[in-house]
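Removed: one protein chain of the complex. Kept in place: all other protein chains.
Up next, chain A:
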Amino acid sequence: MALYNFKKIMVVPTAKDFIDITLSKTQRKTPTVIHKHYQIHRIRHFYMRKVKFTQQNYHDRLTQILTDFPKLDDIHPFYADLMNVLYDKDHYKLALGQINIAKNLIDNVAKDYVRLMKYGDSLYRCKQLKRAALGRMCTILKRQKSSLEYLEQVRQHLSRLPTIDPNTRTLLLCGYPNVGKSSFINKVTRADVDVQPYAFTTKSLFVGHMDYRYLRWQVVDTPGILDHPLEERNTIEMQAITALAHLRAAVLYVMDISEQCGHTLQEQLELFNSIRPLFANKPLIIVANKCDVKKINELSEENQACDWLLAHRVDTKMKGKKVHDVLNRLHLAMPAKRDDKERPPFIPEGALMRKKAMEVDAPKRKLEKDLEMELGDDYVLDLQKYWDLMNEDERHDKIPEVWEGHNIADYIDPDIMKKLEELENEEELKERAGEYDSDDESEDEEMQEIRVLAKQIREKKQLMVAKSKEKDVHGPRMPRTTTKVERKKLEKEMSDLGLDMNDKDESHYAQQARRSRSVAKKRKREASSAPPTSKTRSQSASRPPRDQSGLRDPKMAKKAKKMMKNSQKGMNRQGKKGESDRHVFDLKPKHLLAGKRKSGTTDRR
């Protein structure tokens, strides 16, 4: 038998909401992007997923409703009857049945359409199928609108029913309307039932709890019952009747002896007799209420037979309940004395003193508040006066906190003087060892000279770099030998470097310069007379051939030739015409690019 919790039934949405929720969920939780050009199985799968998802959602939700709502056969007959009284068993069962049918129909629809989707051959067809499936499911649900509304109302009412445990100790109050049942329950328990002078103030069952003899008792207040046959009773009275019929409780039949409820004692007695069959197997107490208005003594003889006073109800209660079962299992243990030593309970001194202080009104010390009252405007809160220091007069000192970016609190240490002494000793030792002597060794003259020269060298370098940047050469760089070097410039440079450039007329460069000038002049003079010597001849005479220029001796010439040959080796082996020949004969060699890759690397191609 499943356990039902009437308060935890899931909210039953209205049909419209239900449809909206499920459809929007389908929209959000399934993929949304699909194109015509996708493969057909993918399109089918996409739409089938949507149909199945919707079906699943409906199914789950409806199943939950069906399981949450209690089956009338599975719950306690008291509740079954109560629900029948309140909600009509047939209607209830019908509503749940309809929901079940709807669920099955939705499942079938989904199954059918998923089967059909397999034959959809285009996006359009599949989409229409999905649309149809979803549409049908939603229509099925739309038809359940009234059932869902009814179930929602049942749920709300059900959750508000008082939790009456049919199996525990209960007292049931019954009687005519307005006899004082609700007042009684208000007095005896913490319940807060409406008490009004008009009849049928209490329209449903109310529960209160009270403690008696360390046990919890349920007190159930019912709406008043009028005296007519069972078939003519209305819903409210039927609740009371149900409670009477099913709860195993001690019944308190409340009578109003003052007849303030509007019914005579006779009528009340007749009612009592008519519902007497319901009291079978239940301890009964007749409560004479409102006896402040009319004393029991004043009652006529006929009614004295029905008198019991409230004080006696205890015994019947005890007899009627399952308390005996429990009593068998209980045993109160009392420790037996083993010797005559007194063992009183131990209470610590502090607790005793505090208790004494609480009892005796000792004069309290002067509070800050009193001080404030006294001084009025001059009052200044000075918490420093409560400080517990070694010297009392230091209490009002202003304590320094920061010095030059350092927190003084970080340096506070009781041993600081000792540490400082050690530090000072260390410092002295270091000074004596010469750690703090300045390192200004005077450098010897040589070093100073070197520094000066180094500086000059660096400056000269910078100058040279700057000059070459200034040149701003457009076009290809020609070797220096093509430009003419002026004699004056050469002599200036060399004299800057420190060489003696006086009397250099006999030097090689001066002679060469003269010779070349004289050749040119001679040629001009003999221009008309004889054919001039060829330019190349005259030039090549003055310039050494390339493979001899710059080489001092045959050894060097041999080495130069060797270097030349070496550098040409690579090119010759590869069949190149020269160093600028970069022609590739075979851009896609077959042996590298064809065939399968077996075991080998892919580093090269």
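What we mean here is this: contacts are C-beta pairs under 8 Å (C-beta built on N, C-alpha and C of every residue); 3 or more make two chains touch, one makes a residue touch a chain; residues count from 1.
In this section, contacts and distances are computed from a predicted model.
According to UniProt, the chain absent from the figure is "Probable ribosome biogenesis protein RLP24", selected among "Probable ribosome biogenesis protein RLP24", "Trafficking protein particle complex subunit 2-like", "BHLH domain-containing protein" or "beta-fructofuranosidase". Looking at A:M447, A:V485 or A:M564, the residue that reaches the missing chain in the full complex is A:M447. For the chain left out of this panel, the touching residue among A:L352, A:I408 or A:L592 is A:I408.
Contact with the chain that does not appear here is found for just one residue of A:L381, A:M417, A:M478 or A:L587, A:M417. As for the chain not pictured, it touches chain A at residues 387-391, 394, 397, 399-414, 416-417, 419-420, 422-424, 426-427, 435-436, 439, 447, 450-451, 453-454, 456-458, 460-461, 464, 494, 497-500.
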